[in-house]
Structures are given as structure tokens and as C-alpha cells.
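Reading through the C-alpha cells given below for one structure.
For this view, one protein chain was removed and the others were kept in their places.
Here is chain A:
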Amino acid sequence: MLMRYSPFKEIEMMEKEINKMFNDFFRSFDRGYEYPLMDIIDSKDDLVIYVEVPGVSKDDIKVKIHNDVLTISGERKEPELPEKANCLIREREFGKFMRSVRLPYPIEVSKVSAEYKDGILKITLPKKEEVKPKEIQINVS
């Protein structure tokens, strides 16, 4: 049986392994509801993390990196209510929150930036040069 030779198969397998390790690490956090919710996107040169923290003011959010662990913590304070307000429905949660994420790639810590807009915190973590995907030039002699 003829099989197509895929020279990048090993690299693909390694990538799959890293992704699996990353996902497995997160499954260990699945005891109940982990807050705040986040999205993690790998965009070649950076790791971009979106964190949902509506109603939290910028001064109440802390982002810390220690070794390869990123920690987002803060407090969601209740809104200011006029006196003698009667609560009829309460669905939102408040209080302190903290969540840690193990970063799958080494990061250029000095170049990490964070933006906060409309209740979404966007953290951009540039990867260290050596782990950025590189194209290899093929020379034809």
C-alpha cells in the first residue's frame, strides 16, 4: 500500500502532544465553576488570552506572571445601589476571584501587555524568539 510521506508528521505529533498536555492540565481545574472564564489563542508570535470580567473596574484586576504560571485575580464589587433598594432577582455573582494558567510556551515577560475594554481583559504574551514557528528555506542547488 502506498502511503504519502509527510516529513512534518513528527512536528505535528509533537504539537498535538503539547496541546494535549495543556488541555489535560486544564481538566484538573474542572471541579465546579471556575471563574473568570477565558479563551486562549495561539497566534504564531504571541499567546493571546481573553478573560471575561464584566463589572470589574480596572483597578480591581491584577495580572501576575511567575515562572510559567499566569495568575489573574481581583474582586467584583457590587454596584452602588440607592438606599432602600429591594432585591427581586439576583443572578450575578460577586466577590473575589482568582485563576491560574500554566503557559505552554516560554514568554518574553517584559513585553507582555494587557488591555481592558467592555469587561473583557485581553492579555498579549509574546513568545520567546526560539519558540516562534519558523519557516525553513529550501535551497535548490
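Just so it is clear, a contact is a pair of C-beta atoms (placed from the backbone, for glycine too) under 8 Å apart; a residue touches a chain by one contact, two chains touch by 3 or more; residues count from 1.
We take it that contacts and distances are computed from a predicted model.
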Exercise. For the chain that is missing from this picture, which UniProt protein name fits: "Molecular chaperone IbpA, HSP20 family", "Spore germination protein KA", "Binding-protein-dependent transport systems inner membrane component" or "Cytochrome c biogenesis protein ResB"?
Worked result: "Molecular chaperone IbpA, HSP20 family"
Exercise. Who touches the missing chain here, A:Ile11, A:Ile41, A:Met98 or A:Val131?
Worked result: A:Ile41
Problem set entry | Residue numbers in chain A that touch the chain omitted from display | 19, 22-23, 26, 37-44, 48, 50, 52-57, 79, 81-82, 84-92, 104, 117-120
